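To start, the structure itself, in structure tokens.
A selection of the complex's chains, in situ.
The first chain written gets the first letter, and so on, giving A and B; residue counts start at 1 in each chain.
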Amino acid sequence: MASEPPKPAENLIPSDSNALVQSTNPLHPANLICELCRGFYNLGWVTGTGGGTSIRHHEHIYLAPSGVQKERLQPTDLFVMDYATRSYIRTPTALKPSQCTPLFLAAFDKGAGCCIHTHSQWAVLVTLLVEKASGKEGCFEIEMLEQIKGIARGRGKTGSLGYFDRLVVPVIENTAHEEDLTESLEAAMEKYPDTYAVLVRRHGVYVWGDNWHKAKTMCESLDYIFQLAVEMHKLGLPWTAS
Amino acid sequence: MASEPPKPAENLIPSDSNALVQSTNPLHPANLICELCRGFYNLGWVTGTGGGTSIRHHEHIYLAPSGVQKERLQPTDLFVMDYATRSYIRTPTALKPSQCTPLFLAAFDKGAGCCIHTHSQWAVLVTLLVEKASGKEGCFEIEMLEQIKGIARGRGKTGSLGYFDRLVVPVIENTAHEEDLTESLEAAMEKYPDTYAVLVRRHGVYVWGDNWHKAKTMCESLDYIFQLAVEMHKLGLPWTAS
């Protein structure tokens, strides 16, 4: 927790350079993405190559490729994009960029430093329960759970949500192709400017934060709340007072 | 992910040779089967010596023996069969071949490179829910889940199922002896030529793929979908629109 990730090399980088992803620092984004993905696999968030994680490191975006087993990810498997020009400055041979890339970029455009996408079953079930109760326009809403304090109040705002605040997470409809979610994700970000997460119906959730620490801990808190909400529903316990 | 598994030795191999199962390459099938089985044990797929995994490596079939604790499997415990002649070219002393062998071979005959058999409780419960709803002739059918994209479209076809495609997995009846499943497994393969999986009532599932990566990730995606389907059923959420 003490050591800072190293600054990126400023000089010209060949398109296949390993220098961008090789570091002995465990907090270097190339190492961190691999370590986080191993943990996410054990949580059931990235089963069967699903889901993904991206970290912004100064002007570079680190991205896991499409279709790889997340718990086996190696730093050399990562794509690196130049954020300003949206061009890949590192492209692993024989791998394809993640279809989540435009969605991760939407989060970075809102000031995020890290974005996590999970296929958590709790997230999927919550989107189905919301639809059943409130139709396609409904949001996931819950209140009076201590874990809500784990969610930041909103971009540019200080502190976290309080116990008596209502947590509201918008739900967008899934599309045939993941990149086609971008428009509705951005629309949800506009409509709910304080949210750090958007649920995708029958698909999962996107969660972001100022840095990897905040993105990961908010993703954990939300997943905890989604799971609790499903169990509450099974037990006939309402999510909100009214 | 980068390194290729080594080619098998072409010369004559004594029936008890360790050379077939000794390699420093973690992707050698003898090492890989042991590693995969440890992971499958933690997923609850091979509890109490149940389930199994087989990999085709050029003209050799690597098979875990019958009745061993899968999380403790060692490369020297493995059987190796010559695919062309169906004769064992490596037989560990004091161990018996798996009863799943003819079922694994049925998958290899359809072009598979790896076949996984699990006793996952989600698979078993899904077979019971299908029977309850549709009788013994019913298939497991579900649609509109992002994870369906984790399943390939079919042998000789390009790409994966789409979000709006219906996933159909046939269910066959269990038999007193595992090898007696072969005929109905092959019949299901004929009737559903695009399937990469067959559920076995009150027993589990067989999943295969072109290689171990595809077999494992499809098995994970299917197990995720089976679990989600059981939870959806508990919550009164239908699997298909009609």
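Basically, a residue touches a chain if its C-beta (ideal position, glycine included) is under 8 Å from a C-beta of that chain, and two chains touch if they have at least 3 such contacts.
This is a predicted model, so every value here is computed, not measured.
Undergrad: All chains share one sequence and 2 are in place; how many are there in total?
TA: My count of identical chains over the entire file-defined complex is 4.
The definition used in the following text is that only the chains that are shown with their structure count from here on.
Undergrad: Any idea what the CA-fit rotation angle from subunit A to subunit B is, to the nearest 5 degrees?
TA: Value: 90 degrees, nearest 5.
Undergrad: Once you find the CA centre of subunit A and the CA centre of subunit B, what distance in Å lies between them?
TA: Once rounded, the distance between the two centres reads 31 Å.
Undergrad: Give every residue of subunit A touching subunit B within the complex, in rising order.
TA: Per the stated touch rule, the residues are 44, 47-50, 68-69, 72, 74, 76-77, 119, 121, 124-125, 128-129, 132, 174-176, 200, 202-204, 230, 233-234.
Undergrad: In the complex formed with subunit A, which residues of subunit B make contact?
TA: It comes out as residues 1-2, 144-147, 150, 162-164, 213, 216-218, 220-221, 223-224, 227-228, 231-232, 234-237.
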